[in-house]
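Missing here is one protein chain; the remaining ones are kept as they sit in the complex.
Right after this comes chain A.
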Amino acid sequence: MPDLSINFAGIKSPNPFWLASAPPTNSGYQVMKAFDAGWGGAVWKTLGVPVVNVSSRYGGVNYRDKRLVGFNNIELISDRPLADNLREIEEVKKRFPNHAVIASLMVQSRQEWHDIVRQSQDAGADGFELNFGCPHGMCERGMGSAVGQEPKILQMIVEWVMEVAQKPVIVKLTPNISDITEPAMAARRGGADAISLINTIQSIVGVDIDQFAPYPIVDGKGTNGGYCGPAVKPIALNMVKNCAQHPDVRLPISGIGGIENWRDAVEHILLGASSVQVCTAAMHFGFGIIREMTSGLEQYMVDKGFNTIYDFVGKALPNVLPWEQLNMKYKVTANIHEEKCIGCQLCYTACEDGAHQAIRLNAGTRVPEIIEENCVGCNLCSLVCPVEDCITMDRTDDGTQHLTWRERTEAGDVPVEFNDEKAGGRHHWVPEPTAALGKERHKTLPGKARVLNGETEVPAGV
């Protein structure tokens, strides 16, 4: 059996799945329940000077019938007295000595940082996570993302913490910044042991179109919140990759953002995370999701022959390159497997209107046809196709040639003028603009005007 345990910057955990600092880690009751269910660690709901919260705190983004593909909150850090939290941390650690309990912290002055680090340490916390990420409410008070956006201040606070910390220190980064590696490097300069990312993204998840107010609505008003859930995974993955690849960061990364199942976790790990944190999925489905996550991860590791998590941490990183280093001689072409096609023609309309007019319809069949010479290999048709493996993108170059933009630039073989002959679209066929007019009008008229007994006329004014 593969070994799922990790040693994350000195914090040991039976598996890489931690609950992120958030409502699910608000109390000892919840954390014990989570450990009981199989979670490896928990980052406690951020400790500090307790806050007062508003009622109506969360907002959701639904996609068609799928609830909470995105989620946001305007809740602040823990509203419970520090003493209660610390007592419960101690209780949890006594009951679960081998699980990871990390104290998330957010205070202001150097003295406060020293005090809270010492007290958390005394309570038995295995490590600290400095919350420099929260993008709502707390940042208005000069904390959270307000710190994460100022590398110098971030570094200074990390230095304060390191003055007293005897346990590993993780710095939690905000994605509300143009270059995530800058605060990451500041964390390293300050002496932090690890980073975690991403915190939530500043957001408005929706607007009530009857009340004219953003969600979540508090007495007819709203404010920006912090966005998370499955929708943010792509942003998180990119930022994890950026930190993992940067030569001056070189810190263990706890990956956060859109992790709901083992696959999401594996993707974070392949891009450099060596622990992962989960919040929204636990808030949506409860702690029980951990069983699918650990079993899926285990099966993946068995299938791939990985013995430990470290066998594949960052394994995809060598394959993530700057665009200019991609092989421009590589060519794929769409291939519709006729026997699988159900004739929805989504590929046709997508390519026709949204891409390169490389699919045609033929009379007598609903199966579209690829116009190979027009196909640029963009993948769009295969992405919209609802049938698995019906449209495949097949390699059509012979695989012997390799040429990158960088190499072309170095060889002086790139377009530099507005009408440069060397540009890609220069010799690519496009239809005459006016050929578009009226092409599909008969298919978009209201029902009564459709071809019935040969008539297409729309009665005027009806």
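FYI, a contact is a pair of C-beta atoms (placed from the backbone, for glycine too) under 8 Å apart; a residue touches a chain by one contact, two chains touch by 3 or more; residues count from 1.
Note that in this section contacts and distances are computed from a predicted model.
Participant: What protein name does the UniProt record of the undisplayed chain give, "RNA polymerase sigma-70 factor (Sigma-E family)", "Peptide ABC transporter permease", "Cell division protein FtsL" or "Glutamate synthase (NADPH/NADH) small chain"?
Facilitator: "Glutamate synthase (NADPH/NADH) small chain"
Participant: Write down which of A:65, A:219 or A:373 is the residue touching the left-out chain.
Facilitator: Counting the whole complex, the residue in contact with the absent chain is A:65.
Participant: Taking the entire complex into account, which one of A:7, A:349 or A:374 touches the absent chain?
Facilitator: A:349
Participant: Need a quick check: the contact residues on chain A for the chain that isn't drawn.
Facilitator: Considering the whole complex, chain A reaches the absent chain at 64-66, 342-346, 348-349, 366, 386-387, 440, 443, 446-448, 450-455, 457, 459, 461-462.
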